[in-house]
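Written out below as structure tokens is the structure these notes cover.
Apart from one protein chain that is not included, each protein chain of the complex appears where it belongs.
We just call them A and B in the order they show up, numbering each chain from 1.
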Amino acid sequence: MESKERFILNVRDLHVEVRTKEGSFKLVEDINFGIKKGEILGLVGESGSGKTVTSMSILQLHDRKNIQMTGSITLHDRELNGLKNKDMRKIRGKDIAFIMQNPMNAFTPVFTIGHQFIETIQAHTSLNKKEARELAVNVMESVNLPEPEKLLKHYPFQLSGGMLQRVMIAMAACLKPSVIIADEPTTALDLHSQLLVLRLLEKIRVEHGTSILLISHDLGVISEMADHVIVMKHGKIVETANVLELFDNPQHEYTKKLLRTRPTLYSEKQPYTYTL
Amino acid sequence: MGTYVLKRIITIVPIFLIATLVTFGMINLSPVDPAEAYFATAHIQATDEMLEQKRHEFGLDQPLLIQYVNTIIKICQFDFGISYVTNKPVWDEISSRLPATIQLTIGSLLIAILVSVPLGFLAGIKKNSGMDHFSRFLSFIGASIPSFWLGYLFIFFFSVKLDLFPVEGTGTWKHLILPSVTLAFPLIALYTRLLRASVLENLQESYVLFARTRGFHEKMIMGKHVLRMAISPMITGLGMNIGNLLTGAIIVEAVFSWPGFGRYFIDAIFNRDVPVIQAYVLLAAGVFLISNLIVDLVQMYIDPRISRKGRQYQ
Partner (left out) sequence: MIAKLQYQLKSQKVIVISSFILFGLFMITLFAPWLAPNDPIAVNLAHKLQQPSWDYPLGTDHLGRCTFSRLLYGARISLGFAMLIFISALSIGLIIGIVAGYKGGWVDQLLMRFGDGLMAIPSLLLVIGFVGIWGAGLKQVILGLILVQWVYYARVIRGMVLSLKEQNYITAAKISGSSTWTIMKKHIIPNVIPSLAVMGTLEMGWAIMNLSSMSFLGLGVQPPTPEWGAMILEGKSYIRTNPALMLYPGLMIMIVVVTFNLLGEALSERYGIKRR
């Protein structure tokens, strides 16, 4: 029973500072959270709250010259902070996968989807091209993407945003990562695609027990998907709670304001000039 | 994709026709009377009847439209008329000198590409490094230095002082080196700058970050993804700059006494040898059009977005 209590991804006392000509600025501080196996942790916050910094820190993709990071980030109890890039590269894409906000820009425009999918697989396994292609097709089939072989032959600009996002997720799930970080996966999509994407994430979580760090400013998405939620503002976590508790009983002032400014059927009662 | 290529090839024809129209107009606007010029270079004092007869021979008394059509027909047969100066067919004069110019320009282009691609690429990736500062310095100087002066500087240092290369003439690769490098210099300046800027822009793009999150080796991201994306504007610039290659060749040929077509052209201008001038302009237009076509085709290969814009998946 103890293994179920353990955090797969554990962030402790994360402090990130950036050194500029004018001095050091804190980007995020006192970040503490953990994600258990098969759990979805929602990360809520507006632009500039430190969401991206946090996710980039987990992946160790910060600018090592100007950015100073203290604290502990462990994956399966293995310390990631300060890990050599050579070793970190093996983890990125394989043990921790990343899903970007804007799928149209994420893929390299001049290579086919198939090429980039296979590229990703081959970067972490010793499969040859044919085997990698088979794996890609299988994964895509298992997530109900239509006509995978045909899809793979296309270039990114030929597909819609929703389709690209689903391919990106398939690519992320393909190597069976322990953690998926999804950075605003639904923000750039239409409603139908959003639904498909969220369903897909849920499917992966259920089938593979993947832990998901779901970053979004869309409270609807968070309420739908997350088990636990952390709210960030100005680089700090202002509230941590179970999703139901958060929406029923917000503690922090900021959380309350966020919840209040959601457009509802009763929006007319809210004044226009509502500042956070 | 095939239709795109075909379309591009076909569009060359009307543009070329416009070029012929322009040169035809140019020649008719010119104060030079072909008949007079003919006799002048032959050192014959012509009477009015002789002039009239010569004009009739040249077909100058016919309506302009017919003259134009005749000119077009002749051009298709590579008949550019007879040189006023030497009385030999222009095409013979051209074809004997063209190979030398082609040798020079292709050599310079190769040197330029071989130098500027690695230089520009590395300068962009390692911004503000020594390599970067060097490339920017080189670009600046290359754009500001008169190429004829550069040529003579090279001659002065390498031929006169160090006696490494011959001063002028053709024959061996040693003869080709100094002229090619001189001609390549401004090209290197431009291409390096273009590639560097393009690389810098691309480094900011999301696809680079996404590649990193998938655990790709930095060298692979740079060498495969970024390079392929960044090289596009440089190739476009290359195509647009072919004109400078042609004009630069004229100057370099003059400096190094390179027996190419450029030098012949200048002589023709001095001598008011109109058929040769016309031929050169048309040839230049043709080269320009064809090189742009080649550049477009290369672009199409590198960037699949160009030819497939129409075909969406769903």
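We take it that contacts are C-beta pairs under 8 Å (C-beta built on N, C-alpha and C of every residue); 3 or more make two chains touch, one makes a residue touch a chain.
Treat the numbers as computed from the prediction; the structure is a model and nothing was measured.
S.K.: Out of B:145, B:177, B:203 or B:306, point to the residue that touches the absent chain in the complete complex.
M.R.: B:145
S.K.: If the hidden chain were put back, which of B:67, B:170, B:206 or B:244 would touch it?
M.R.: The single option touching the absent chain is B:244.
S.K.: Go through chain B and note every residue touching the omitted chain.
M.R.: Considering the whole complex, chain B reaches the absent chain at 26, 29-31, 140-141, 143-149, 152-153, 155-156, 160, 242-244, 246-247, 250-251, 254-255, 265-266, 268-270, 272, 277, 281, 284, 288.
One rule holds for everything that comes next: only the chains that are shown with their structure count from here on.
S.K.: Using mean CA coordinates as chain centres, what's the gap between chain A and chain B in Å?
M.R.: Those two chain centres are 51 Å apart.
S.K.: Please output the residues of chain A touching chain B within their complex, sorted ascending.
M.R.: Interface residues on the chain A side: 59, 61, 88-94, 97-98, 100, 102, 105-111, 119-120, 123-124, 151, 154-155, 157-160, 163, 171.
S.K.: Using the touch rule from the top, collect the residues of chain B that touch chain A in their complex.
M.R.: Checking each residue of chain B against chain A gives 205-207, 209-217, 225, 228-229, 302-305, 308, 311-314.
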